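Sharing a structure with you now.
The other protein chains are all here in position, but one chain of the complex has been omitted.
Chain nomenclature is as follows: A, B and C, assigned in order of appearance, with residue numbering initiated at 1 for each chain independently.
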Amino acid sequence: MHIHPKHPQQRPTKPGLRQNLYDIIFEAEESWGRAFDIGLLIAIMGSIAIVAIETLPSIQTNPGTVLWMARIELIFAILFGTEYAMRIYCTRYPWKYIFSFWGVIDLISFLPSLLVGFGSPRQNAFVIVRSMRLLRVFRILKLWRLMSEADVLGATIWRSRGKIVVFLAVVMVAVTISGTLMYHVENRPAADGTPSTSGFTSIPQSMYWAVVTMTTVGYGDIVPHTIAGKCISAALILLGYSLIIVPTGFVSAEFTAARREAAGQASRPPARRVCPACQADEHLQQAIFCHRCGTRL
Amino acid sequence: MHIHPKHPQQRPTKPGLRQNLYDIIFEAEESWGRAFDIGLLIAIMGSIAIVAIETLPSIQTNPGTVLWMARIELIFAILFGTEYAMRIYCTRYPWKYIFSFWGVIDLISFLPSLLVGFGSPRQNAFVIVRSMRLLRVFRILKLWRLMSEADVLGATIWRSRGKIVVFLAVVMVAVTISGTLMYHVENRPAADGTPSTSGFTSIPQSMYWAVVTMTTVGYGDIVPHTIAGKCISAALILLGYSLIIVPTGFVSAEFTAARREAAGQASRPPARRVCPACQADEHLQQAIFCHRCGTRL
Amino acid sequence: MHIHPKHPQQRPTKPGLRQNLYDIIFEAEESWGRAFDIGLLIAIMGSIAIVAIETLPSIQTNPGTVLWMARIELIFAILFGTEYAMRIYCTRYPWKYIFSFWGVIDLISFLPSLLVGFGSPRQNAFVIVRSMRLLRVFRILKLWRLMSEADVLGATIWRSRGKIVVFLAVVMVAVTISGTLMYHVENRPAADGTPSTSGFTSIPQSMYWAVVTMTTVGYGDIVPHTIAGKCISAALILLGYSLIIVPTGFVSAEFTAARREAAGQASRPPARRVCPACQADEHLQQAIFCHRCGTRL
Partner (left out) sequence: MHIHPKHPQQRPTKPGLRQNLYDIIFEAEESWGRAFDIGLLIAIMGSIAIVAIETLPSIQTNPGTVLWMARIELIFAILFGTEYAMRIYCTRYPWKYIFSFWGVIDLISFLPSLLVGFGSPRQNAFVIVRSMRLLRVFRILKLWRLMSEADVLGATIWRSRGKIVVFLAVVMVAVTISGTLMYHVENRPAADGTPSTSGFTSIPQSMYWAVVTMTTVGYGDIVPHTIAGKCISAALILLGYSLIIVPTGFVSAEFTAARREAAGQASRPPARRVCPACQADEHLQQAIFCHRCGTRL
């Protein structure tokens, strides 16, 4: 069995229990390592599900279920705690791991639950902290090399940061102008003096409406009520729609370009062979004789 | 008339009624087979329409119409039953057909309706079973070779399963984080102590909101009520929109690549030159000598 | 002035008033013809606006405005009637025009309004007939050659009719299955026996919900109320979204291919020149001397 460790400086040098444990926990190249990752993935999903289900009103009003939930959560916390201890045990320089990004995430993914489990009062703030264990999903995916796909995407986004800044500026300006315009149009009091009952109560509210509308989400909690407001918002919707298809088209073009480059590199001949007799190039890769003069290549 | 049967092992070997029936029912190459397919397509559509219309409240409160519906349904069931019997009759190995995927689908597309029609009480669960006859539409389309289009799509999806897994993971994480965040922001009690009346009653509910919002469906049954919630959700909408245009762009790029490959294959020389000595093909268009054996072409 | 008539068989042969009138009304090549088209375009828009504004409740409750509207409508009807008479007068074979598609559209674009204007009671059905004058906009655009853009689109759609049929079949099946599923999930009576108050009152209603949801319109008039319904509909939304981006990607690919073909034809060298001395080809288009041997081409 030959392992290519991802962080060779952390792998124990001497073969034995620690090195085997390291290969299983930190690497994903052999069946035991893969099984560990899948198990961890399921445990993370399960514990996140518990965090979410706990907030359901039908659960919170039932003391029995709350207790059960707390117990399952405690089991997950002990599980993650054991995993944390094992990670410290099998790395060559434990402190380096403890203060690394993933080390901190690993710690806070079980510590609050353990504290709550052993008597500390349940606090709402803990829920957000506990949700951060979700980030560990990415570490496992990273091990599986699936992240190389994400890297391509990240590179594409980074290459087009100039366009993104311009686009966000245009969207912010469009949102602000639309919001200001609709606020004034919808808030004009009616002819008979009764005040407007419009949902466009302020410019920030109208800007929220503009974002919701321009992205075609369209909740419908704030809608124009006056004829003028409806005409203007129909025009704004068409304009906003035109604006918002621009990034879609741009992302398509970037992906198409990335796809074409990849295809181009794959089809390029590795080296061009030239006929020694007539200097013709452009031979097929499998050619044995020159296609122009028949000389053996 | 020359038939290229799709499943030659099932076609009766001796010419006669059974073989003719087989060609009409299982193949779509001649006018009678096409007519049978179109008739079957209409019957499936009609019977599905009956299943759907039956559930309309204005129909269910009218006993006369319910009776009529049941009668039409029975006619369809008898029709499909006859078709099933004919399929068994004209295949060479009937049991092979009966236990095949399409055989089972064919059976359950008429059996529950027949049972209901002949006295068995109408049961809700039957509706789902009866709806499964819809799958038979695909068999007919398959016969018509339209499915080759779907095959291209399926191949594209299969080739990009890595990207899909990463993307679904990112969406799930984004949905969970957005949901947890909005649950906490919207559920904070107001300054005067009155409890929140927000629709974000639990994290699963907030995650449902996040899915509805990020796909720009935007029902509006759950919307943020606090200023902080509106600000955060406007930001999440813009982020979510950026996330959701990624697969659109990716699908576009894949289709563009498939289109280009198809065009490339179409523009290749239709007539391939073959070496008279060694039978090698794939010569360059300007080749004078065979690239494998050096013989003059 | 040289006119290339679009329908030469209808243009009067002898120069004179009729021929000049024909060139102005039926052609768009010179300034008078263009001015006539723009005027007609404005008149059509204006008359359609009148039809629409007439239905506003604030207009309908005010007898004075209704009268004014009717008068303006009558003026438009007389205008279109005059234009119709002029078209009959200046075509070579009037009956051929009268019974042509555009002739019938021209007639019904003013006849009902004239009847209403001269005493016939106002009928709702007339509104739809009157709206058909909108189609005349396309004739004017056709004259202006803008329609060649639309022709490219039409050709693209026609070339991919196979894909469209498959896609519509898949969408119909997805809508039917989603609708049936949600109808059963949402209509299950609660544990305490109270009947469901869900909006999913029937399968057709649920199918309407599925169409509204899968296209990301998301009105919010029908939304899932049960936890199971929300989970399933979140999954259906993600699936439906994946389904609905397929045609977007496909249209992008088709446009990209059309764009590339157009670019390819533009950049292709019209004819390749070969050097008479050394037989080298691949010369620049503006080359005067051979780039390999220096011989004058």
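In this text, a residue touches a chain if its C-beta (ideal position, glycine included) is under 8 Å from a C-beta of that chain, and two chains touch if they have at least 3 such contacts.
Just so it is clear, the model here is predicted, and its values are computed rather than measured.
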item: Contact partner of the left-out chain, one of A:Ala77, A:Val116, A:Val137 or A:Met207; value: A:Met207
item: Residue in contact with the excluded chain [from A:Tyr89, A:Trp102 or A:Phe250]; value: A:Phe250
item: Candidate in contact with the missing chain, chosen from C:Thr180, C:Gln205 or C:Ser233; value: C:Gln205
item: Contact footprint on subunit C, counting only the chain that is left out; value: 48, 51-57, 124, 127-128, 131, 134-135, 137-138, 141, 146-147, 149-150, 153, 171, 204-205, 207-208, 211-212, 215-221, 244, 247-248, 250-256, 258-260, 263, 282-284, 286-296
item: Footprint left on subunit A by the chain that the document does not show; value: 162-163, 165-166, 169-170, 173, 176-177, 179-181, 183-184, 201-205, 207, 213, 216-220, 223, 227, 230-231, 233-234, 237-238, 241-242, 245-246, 248-250, 252-254, 256-257, 260
item: Touching residues on subunit B - with respect to the absent chain; value: 56, 216-220, 227, 248-249, 252, 256
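Going forward, only the chains that are shown with their structure count from here on.
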item: Interface residue overlap between copies subunit B and subunit C, same or different (over half shared); value: different
item: Intercentroid distance (Cα basis), subunit C paired with subunit A, Å; value: 40
item: Sequence positions of subunit B contacting 2 or more other chains; value: 204-205, 207, 216-220, 248, 250, 252-254, 256, 260
